[in-house]
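Of the protein chains in this complex, all but one are displayed in their positions.
As written, the chains take the letters A, B and C, and residue 1 is the first residue of each chain.
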Amino acid sequence: MSLPKTLQQTFSPEEIQFIVENEPIRIFPRITVRSTVRQRRQRSSQQQMRWRLVTAEETPLNNMVATQTTEVALWLALLLKQQGKCSIVPPVWLTLKQLQMYIDYELKNPGRFSDLPMSWLVVAQLLFNRAADDLQDPVHLLRGKIQDLREIRQGKIFQGLKQLNESHLQLDNLSILEINELRPFVLGVMNKLKDLHASVADEEEGA
Amino acid sequence: MYGDLVNKLVLEAKRAQQLNESSKSEHLPMYQDDLVRNTLREIEQLKRDAELLKSQQELNQVEDKVARCQHFVTLLCMERNKRGLLAYQKLRSDTLDAMAWNKHGLDSVTALAAGEGADASLSHQEEEYLKDYTQIIADMKSGEFTDIDLSGSLTPPSDVFIDVRVLKDAGEIQTEYGVFNLIKDSQFFARQADVERLIQQGFLQRL
Amino acid sequence: MSYYDIDDILADSTKVPCKFNCSVPGLGYLEGNAGHPIKKDSKAELPLWLARILAIIGAETVENEEEELPFVELMVPDLFSSRVLNAIKSSPTSLDVHSLSAHFYELAIKWATLFSDRRLVNVLNTMMIERAQEVNNHALSIPADSAPALQSGTFLLTLDEFEKRIFRDSHTSYKDMKSWMLRK
Partner (left out) sequence: MDIDIDDILAELDRDTTAVDQTLTSQGNDTTVVGSDAVGDLVAKQQAAAAQTAAPPSPVQDFNDLLVAWRNERMCPEILAYPHLLMARTLRRVQQQMEHIECVSMGFYEDETRDAASAVANKLPLLCMEADLERLKFVVRSYIRCRLSKVDKFSLYLRQLDTQQPVPLTELLSSKELEYHERHFTILLKLLNSTILKHMPPELQAIDDNEGSVPMVEGPDLASFVFVRVTGPDLGRSAPDTDPTLEINDEGVRFYPVYIQELREEVELTVDGIYVMRYNVVQELVQARKAILI
C-alpha cells in the first residue's frame, strides 16, 4: 500500500502540528530587511537577498523592520526564533490569568467546552518548547495550566463518549488535536453501530 | 469438510496481518505452496462432483430439488475456496506493495537481482510481481513528480537542518547535495532532506 | 464488507446449527457422516457461508405446492440464545465475549440481517457502547511502552476481534499523542 495503514484512517500528531504551523502569529523581528526604493537602486548591481516563498506570505518578511511587529506563519516564526532573529508575541490566551479563566469555564460548564482556538494545544506546546523566553509567565506554570485544561477536557470528552450513536455527534470547540486523538475510537465505534442498525434497516423500509 | 483447507490459509493470513500490525512493519511468512495447491485440487474435485451430479440428473431425473441442493453445496464450496485463496494472495500482494514503497522493497529487489531470492519466502510469481511493481513506482517517481520524491518521508518536515550521529562507519557517501564522510560516533549538522535516506538505511541517527 | 476482508472470511466460517428440510443423498459429510445421505429433520452444524445461502434458497415453487421450504432451517445458535442475551443485559462488561466468538459483533450483524432481529440489535447497541467505554479506558491508561495484551488484566482478554481493533487503534492514537506531547 502506498500509504501506511496508520495514516489511512487518521493524521499523525506531527501532521496536525504541520497543519497548525501554517497559521499566522505575530513576531518582533530583530532584523531589518525592508530597504527603501533608493537603497535598492543604489545597490542594483549587488542584489539584496529577498524572501520568495511558495507556502506562506513573503511580503511581511521582506518588509521586516526591527522591533516593529508583523505577522508570519508559525513555522517561519519558529525558524526565525531558532536563528535568533525575532521574538514571538505569544497569543493573548497563553497567560496564567487567561488560562485560569478557561479552566474556570470548563469546570463550571460540565456539558460544554470553552472556545479555545482550534489549535491551542499545538501552539502552546510549540511555544513552550521553542520560545519559552517570550512567554509572559513562567513556562512551568503555563505548562501546568495547559495540562489541567487538557485533563479536564479529556474527562468531559470521555463522559461524552457515552453518547456515541448511529446518527451523528456535535462537538463544537473541540480542538484539532483533541479530535485527532479521539478519531480512531469514535469513528470505529460509530461505524460499527451504523452497520449494526443498517442490518435491520430494510425491515423499517417495508414497514 | 470442504473449505477446511482454505481456512488454514486464511488463518495463516490473519497471523501475518496481526504480526505486521503489532510490529508496525511488513513481514511475509513463507508462501504456503502446499496449502494453495491442495485447495486448488479440492476445487477440481468439487468441479468433478458438480459435473457428475449434473450428468446423473440428466440421466435419471432424480428429485430435482435434492440434486439442486447437492449442486449448490458444491458450488458454494468452490466459491468459498476461491474467496479464501484470493484473500490470502491479495493480503500478500498488499504487503509486497508496502515493502516496495519503503526500503524493504529496494532491499528485496536488490537481493532478488543478486540471486539471493532462492530461499526467500516469496513464490516465484510474487518475486515477479514485486519486480514489476517496483518498476511502476520508479516510473511514477519520474516525469512531473521528479522533484517531489514520492517515496520520500511521509513525516512532515519540521526542521530543515537537523543534528545527526553516525551509527556505523561507511566512509564517504555521495548524496545529491555533497559528500559526507561517515565515521562512527561523529556528529554533524545536515539538511534533513540530504540525510533522510541514510537515516532510513540505519547509517545515521537523528539527535 | 470487502470480499478480501480476512476477519469477515473467518467470521463466515463460524458453525451454526441447522435443520435439514429434506433428505439429500451424499451430503452426509456435512454432519461428519461421509458417504451417507443426510436425512430430513436431521441437524448439522454448518459454517455460516454455507448455511446462510441454503437457508434462503430452496427448490423453486413447483406448480402444485403452495410454498417451498428452503433446504435448511437456521436454528438460534448458543451465541444469541436468551441465556446469553440476558447475560449481556445484566452486565455487558463482565461478559467474556471472546469465548462466545472471536467475531461476535460481526456475526450478530449477519444474524440480524438474516432475521431482521431488532431486539438483538437493541441489546447489542447498548452492549457495544458500554463495552467500548471500558475498551477506551484501557487504551488510554495502559502505559505506552508496555506490551498491552500481557499485563492487561482480564477485561482485555474478553474482547472480540472488533473490540480488539478498536483497542489497538485507540491505544496507538493515545500513545502517539503522548509521545508527541513529550517531544522537544
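To be clear about the criterion, a contact is a pair of C-beta atoms (placed from the backbone, for glycine too) under 8 Å apart; a residue touches a chain by one contact, two chains touch by 3 or more.
Worth saying up front: this structure is predicted, and the values here are computed from it rather than measured.
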Visible chains in contact with the missing one: A, B, C
Hidden-chain contact residue, picked from the options B:Ala13, B:Leu28, B:Ile43 or B:Val166: B:Ile43
Identified contact with the non-displayed chain, of A:Met118, A:Leu135, A:Ile152 or A:Leu196: A:Met118
Among B:Ala13, B:Leu28, B:Met78 or B:Val166, residue touching the chain not depicted: B:Met78
Residue numbers in chain B that touch the chain omitted from display: 36, 40, 43, 47, 76, 78-79, 82-83, 85-86, 89-90, 93, 97, 101, 123, 125-126, 128-129, 132-133, 136, 139-140, 143-145, 147-150, 152-154, 156-157, 159-161, 191-193
Missing-chain contacts mapped onto chain A: 1-3, 7-8, 11, 15, 18-19, 22-24, 26, 31, 34-37, 40, 46-63, 70-71, 75-76, 79-80, 83, 85, 89, 91-93, 98, 114-120, 166-174, 176, 179, 183, 186-187, 190-191, 194, 197-198, 201
Positions on chain C where the hidden chain makes contact: 1-4, 8, 49, 52-53
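The criterion applied here is as follows: only the chains that are shown with their structure count from here on.
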Chain contact topology (line, ring, star, complete or other): complete
Contact-richer chain pair [A-B vs A-C]: A-C
Length of the line joining the C-alpha centres of chain B and chain C, rounded to whole Å: 29
Distance between the centres, which are taken as Cα means, of chain B and chain A, whole angstrom: 37
Euclidean distance of C-alpha centroids - chain A vs chain C, Å: 42
Junction residues of chain A, two or more chains touched: 6, 12, 14, 17
Residues within chain C bordering two or more other chains: none
Chain B partner contacts - residues on chain A that touch it in the complex: 1-7, 12, 14-15, 17-18, 79
Residue ranges of chain C touching chain A (in the complex, touch as defined): 105, 108-110, 112-113, 116-118, 121, 124-125, 128-129, 132-133, 136-137, 139-140, 162, 165-166, 169-170, 172-174, 176-177, 180-181, 183-184
Contact footprint of chain C on chain B as seen in their complex: 1-3, 7, 10-11, 13-14, 17, 21, 64-66, 68-70, 72-73, 76-77, 80, 83-84, 86-87, 90-91
